[in-house]
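Heads up, this is only part of the complex; the chains shown haven't been moved.
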């Protein structure tokens, strides 16, 4: 069984992330959505909230596992018996950073490869930071995130 | 069975290509190395020579199929029942072009995703053009290509 | 009256070009679509064909002028009393080249500024070369170009 790990902060999960997860299930037998606890990024949502939003945003959870992790990514991947890391690519700046991480991870663990997937072009501009900024200022983000996440953002920013 | 197609000119196949093929077999049940006939690029080697060099450069052909194609890539992929295209990524300039091709292909065929793999960092500088240029001027390319390809290049450039 | 010049090869005009032309008419009183004769690029279509396709692809020609030019772009722009050059931007590789051209043109003519517009994200992957390649191999390009251009491409490649 081929397992792919899709790590990220998911603060919150966007339609771009969902697109990558769906594409991943076409390649891997099992996809692990791995939420970093990510203390030094001071996320808007707690790990529990982020996991809840991921679960609620996916129509089906077949072949998908969602959990948090707080260790070196390659160690976590080894422990999960994953054959690959999954990363979404949007634009050049993404690519540079992802390239660096992929090289580092392959250095730390030779047998772990990184698979890059490109989301639908509708999502090339999307990221969680921009979604939070728009939501904070009262803009509508309903076509960027699931209904569940949209409601959670409104509550967080006292916009209801 | 998950089939991935790795298209390219392979004029000639380098150690970077081989690295991508091996990584692909860790993800897919079957990897099709698809050689474009590529008339307007006026390749150094014929399609037959290029296929011969690919075959000779791979230690094992388990789960690997090598053939040429002369049609729209997405049509070819559909006909082969492939679930994904495989592309190697080296540097930013690569990425831009690959990004464009991947978006175009997903537009032409919605169900066909593109999977990007990154070769070992030893090969980030390698491409067929630079190998041919070095070989043409009599430089040694034996650590960039297989022994078989190295010999073929020497013959092609009358260096033996 | 503010005149903007949108220079290009338009071999052939795509929906991305049309999008830029429409955006330009929201900024300028008059938009000149200026077709370069472009001998050293050996275009697929003649200048006359390319102009015909531009004309046929635009729903309205209000505030739009289409003509060819065969001189230094800045001289042409001065002669047309243009206040700006218009360029479409897609991805980074575009940007580098466009940056260089804009700096060169501003050096050749201080009062001529370059205005960059970004097409709808649906068109970020589109360019004339890729359209011709897909059409040549018999792929459908009807959602990338106007109906008129689509027919012209079929005739050119003997696909009807």
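As written, the chains take the letters A, B and C, and residue 1 is the first residue of each chain.
We adopt the following convention: contacts are C-beta pairs under 8 Å (C-beta built on N, C-alpha and C of every residue); 3 or more make two chains touch, one makes a residue touch a chain.
Here the structure is a predicted model, which means the values were calculated and not measured.
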Since every chain here shares one sequence and 3 of them are in place, how many copies does the full complex have in this file? 6
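We take it that only the chains that are shown with their structure count from here on.
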Using C-alpha centroids, which chain lies at the maximum separation from chain A? C
Fraction-based call for chain C against chain B, same above half, different below: different
On Cα atoms, by how many degrees is chain A rotated relative to chain C, nearest 5? 180
Identify the chain whose mean C-alpha position lies nearest to the mean of all protein C-alpha atoms shown. B
Report, in whole Å, the distance between the mean C-alpha point of chain B and the mean C-alpha point of chain C. 33
When you check chain A against every other chain, which residues touch at least two of them? 92, 121
Which positions of chain C touch chain A when the two form their complex? 91-92, 121-122, 124-125
Within their complex, state which residues of chain B touch chain A. 2, 23, 26-28, 83-84, 89, 92, 95-96, 99, 102-103, 106-107, 113-118, 120-121
Counting only contacts in the complex, chain B reaches chain C at residues 71-72, 74-75, 92-93, 96-97, 99-101, 103-104, 107-108
